[in-house]
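A single protein chain has been removed from this complex, and every other one stays in its place.
Up next is chain A:
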Amino acid sequence: GLFVWRLSTTGARQIPCRFVHLYHVASNRLITFQYFNFLKRMYVTQCNKDLSQRAKPKSDSIVSPFHELQQLDQEKKVVHKISSVSPVHQSWSEMSSRNELREMKSAAETEDSVLPGGAEFKEDRQWKEMKLQLDDLPGILARLSKIKLTALVVSTASAGFAMAPVPFELTCFLLASLGTGLASCAANSINQFFEVPFDSNMNRTKNRPLVRGQISPLLAVCFAASCGIPGIALLTLGVNPLTGALGAFNIFLYTCCYTPMKRMSIANTWVGAVVGAIPPVMGWTAATGSLDAGALLLGGILYSWQFPHFNALSWGLREDYSRGGYCMMSVTHPGLCRRVALRHCLALIGLSAVAPVLNITTWTFPVISLPINLYISYLGFRFYRDADRSSSRKLFFCSLWHLPMLLLVMFTCKKSVLEKEDKGELRGGSHEMAMEIRLP
């Protein structure tokens, strides 16, 4: 995945989406804010690295790994703080790939070396023994499975689960999250397995484990199988067959459709958007067992979100895409790239308005979400009109906080299950009475 800043598909898309889903909203707003800031800093570093590739690649690689080291340390601290309060999930969606898995992910991928600049630089220039170091294995597998992107994907799935109009069941929720996470790890590993020479040639992805020879392709495939098979089995048997089927389908879509398509046609972006839209649908079907309009709406929101996210990200990676042979709209059809991004920003406004119609949220949701949807649409319009790096970056960074915020607002505006049950009873009761009157 590119790198996916969004996962990316080949890394492709490296668009990280930051989404923190909180269950106790009020008490956690501060933590959310801190977390967002942290993620933003992490992304800025990454993006700087990517976007300034035209300058001096060497100095870039010295500067950013060090920043990344700091960020990762901070990240660890933040994660500890949050987990002690309430379950917090971060969803990182990569646009390209499953949009989680897509290239967008590539953007989101911050898998580069963690060592401080100087050390990494030196290590990179040395010959290394190709023997598997067991102490490094957890880190290697984490990078292989794009663990951060996976975490974001699991967050979107949890959002889908939380928005479903059924009483919350903890075991079902945990099983669904674990199954989705394992499926995502498997898909990401296979994606990296397929893209080794391409990843080597792109700045964002050149430090991946398979590229560096830290792990053999055989081991990568075995790891993918040992994540994917239990993951799908867990979803099919522990949750329900529909969710399992969706998970398996998504793995297939990401690895066998999106990944090869990245190098064949620009249609890969749409496929990747679907990949990104499926996890929340999976969360919903895990909770309710059926594919109803609400699931499709959530999927639709994530589908539309992928486009401004990924298209803005890919705008700055055109050189690497062109040289690497990736067919992306930003390279071949730049006008279309910007039009589609704007179109889908506007679609988000429409989709938010449909939510109360489907009884998923109250009418306060479209009202409260209108400002953020209008803002991203405004940035989408600026990107459409100006078509330069600064507008693309603004749109990209906005998309990073836009999705978490939107999902959070959606959750707080969720139509209470009890409220609906009461209304249902009343309606049912009056129906019965009407029926009794009609019967002789």
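Following the convention adopted for this analysis, a contact is a pair of C-beta atoms (placed from the backbone, for glycine too) under 8 Å apart; a residue touches a chain by one contact, two chains touch by 3 or more; residues count from 1.
We adopt the following convention: contacts and distances are computed from a predicted model.
K.L.:
What is the missing chain called in its UniProt entry, if the choices are "APOP1 protein", "Ribosome production factor 2 homolog", "CASP-like protein" or "ATPase class I type 8B member 4"?
P.N.:
Hidden chain identified via UniProt as "APOP1 protein".
K.L.:
Which of these touches the unseen chain: A:L174, A:L237 or A:M264?
P.N.:
Touching the chain that is not displayed is residue A:M264.
K.L.:
Considering the whole complex, which of A:G213, A:P241 or A:G350 touches the chain not shown?
P.N.:
Once the missing chain is taken into account, the touching residue is A:G213.
K.L.:
Pick out the residues on chain A that sit against the missing chain.
P.N.:
On the side of chain A, residues 54, 124-131, 193-194, 196-197, 200-201, 206, 211-213, 216-218, 221, 260, 263-264, 318-319, 321-323, 325-327, 331-332, 334, 387-389 touch the unshown chain.
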